[in-house]
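Data block below; observations after.
All protein chains but one are shown in place.
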């Protein structure tokens, strides 16, 4: 079992805001992240798959194909978008925190990985904060 | 003459959009950067001052004081904000490109540097794009 | 189960030296790390917690609260300090190696993590050496 | 159980090419990586061992000794070499993909780790692609 | 005058070898870099242009157009190639050192920069070595 990881990047706007709470509670809980006019990040995404290297190609999965799959399914929907407003596969009413984003990206990608298994979605929001999800 | 540089970071939303142009021209010129609902970045800011190290302290400028000055004048206004809507010191109708931001940040900081001179404002928008301004 | 990691940094002096050994043996075992007048590092600390994201906030743990906890319990005691002399929570006679530091930091932090679980303490001593501890 | 990781680097040429396939199939499968006259990479290698820190030295393994072992067994054979032609411990007819290289490096190093256990071989081929192997 | 920099990357094989010298002299001067079967690097290229930001777009130069120009003129010829054998715009008999490569890349790009000026070509060969050329 060998693990192969591909890094991709996207830039997006978001805010953290619970509609059922008043302004005061939102700012108390989320601080600057609740700024009404949004803020944004350069997200750095690491997708890890696992499997046995093919005896002919030496690939667990062709890294170029993995990259194209991530671009089509994830980046084309998240890059230069607003994570609260623009993205169909992020459930509405769900806060676009790094923790919830790794869950959404896992669910988006997992059914399309063929010939090996999705192992981990890791997402950096800043150089100081990242989240990981391993499917359970 | 010794140069001292302090790195700071801020996260902000923006879009590139000329109000006098129609949608078609805006998307033709700015592409994804014109997304109506904004996108955002982790900006990395490098402020360089130059001068002679003080014979007692060995400081061109106390890096902690430089950091506090940048935080008060620049980060408190840009961090977790919308660069098109929320920032008084960025001229309205000016596109918040990396090139224009280094000019605005220079003009904001320069009058407040004491005991040495501001030498350069350098700003990373992504790991692949940055701009620099040296005051002329 | 989602994993959330927060990066923090501290700068400290230390040396590796066994009091029960003579100079010759200390230098034979520890080399330059036994320099009598100390040396030091920029340490980079990664604290990982795990849990279920809160359905309202989307947080496994508020990253700002995690950061404050690390600052209060760990950084305030380690940053700009001598790891052999100045830190109460590092057992005396224990070498302040990266391996032992992750154990001490785990023991220091673990009882204070609430609402989720501490998963990993990872510490970089240089860009080429780091240690990890998972609690067992 | 504490994990200790040492980073090393080497620069090498390689290409991906199956001798039993014709040119057309090789370029269809491997694209630019099949360039007849080779291409190359700055490889970044992370070797992780695990064990209990020695009560006197605080070492899982002396990081300098680990570094020397990696240099002698791995870097002296891979650095500034052609991975298809010059390296005895990479099986001929095996493609020198990142996935296969972590397997070869594991097999090369594992019998020589004493006093603790080899835990992981992780290898970056570019900043966007890396592979990991944990011994099974 | 504002400076705008775009980072690009390419992976290539090369060796340092003077045909007019015998093997002994080549290995004495170039060491491992003279390995007969080549070695290679992940090159990191920084192209800096300078000019006045356009009053409407805020661009010194559209960074996407700059990227496309670099890809067409430089990366398409260098990426996944052998710098000694495969690249028309590197003069034969010239050693493909980092110093000579920045000169070749400057000469290749400079005539095609329109609306602003090429300021600097900076090229990393490894994380420890880079060269810069400013056109004179």
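Order of writing sets the labels: A, B, C, D and E. Residues in every chain begin at 1.
What we mean here is this: contacts are C-beta pairs under 8 Å (C-beta built on N, C-alpha and C of every residue); 3 or more make two chains touch, one makes a residue touch a chain.
This is a predicted model, so every value here is computed, not measured.
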item	value
Which residue of E:49, E:69, E:102 or E:116 touches the chain not shown here	E:102
Interface residues of chain E (partner: the chain not displayed)	16, 18, 29-31, 94-100, 102-103, 127-134, 136
Hidden partner chain, residues of chain B it touches	1-8, 53, 56-60, 62-64, 67
For chain C, the residues touching the chain missing from this view	9, 11-14, 32-33, 35, 37-42, 79-82, 85-86, 126-127
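Keep in mind that, in the parts below, only the chains that are shown with their structure count from here on.
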item	value
Pair with more cross-chain C-beta pairs in contact, given B-E and D-E	D-E
Chain pair equivalent in interface to A-C, over half of contacts matched, among A-D, A-B or D-E	A-D
Multi-partner residues of chain E (each touching 2 or more other chains)	none
Pairwise chain contacts under the document criterion	A-B, A-C, A-D, B-E, C-D, D-E
